[in-house]
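Worksheet for the structure shown next.
Every protein chain but one is kept in place in this view of the complex.
Take a look at subunit A:
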Amino acid sequence: MFLIYCPHCGEHREEEEFHNHGQAHIARPLDPDSCTDEEWGNYMFFRKNPKGLHHELWVHAAGCRKFFNVTRHTATYEIKEVYKIGEQPKVVE
């Protein structure tokens, strides 16, 4: 089990209260109509699957129901940092 720090509640809570929503920082194309199929396909379906640092979107589903970002090491499961939506990660490879 993880103990995850919720930046909105300001304390650590059990993983049971959270859901992982996959890769963070996926920007929707500004003009979807002019995307090529490849660009749209990449946006819709293609995700990173790194062994190492991964920036992920999590939601405090059973708590405050707010989304936030987590930088997690996918091999050690160590959470390197937690930051709010709209902020940029400090821990990068």
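Just so we're on the same page, contacts are C-beta pairs under 8 Å (C-beta built on N, C-alpha and C of every residue); 3 or more make two chains touch, one makes a residue touch a chain; residues count from 1.
Just so it is clear, contacts and distances are computed from a predicted model.
Student: Tell me the UniProt name of the left-out chain, picking from "General L-amino acid transport system permease protein", "Sulfate/thiosulfate import ATP-binding protein cysA", "Na(+)-translocating NADH-quinone reductase subunit D" or "Sarcosine oxidase subunit gamma".
Tutor: According to UniProt, the chain not displayed is called "Sarcosine oxidase subunit gamma".
Student: Among the options A:I26, A:M44 or A:A62, which residue touches the chain absent from this view?
Tutor: Checking the options A:I26, A:M44 or A:A62, the one contacting the hidden chain is A:A62.
Student: Using the document's contact rule, name the residues of subunit A that touch the chain not shown here.
Tutor: With respect to the unshown chain, the touching residues of subunit A are 8-11, 13-14, 16-17, 62-66.
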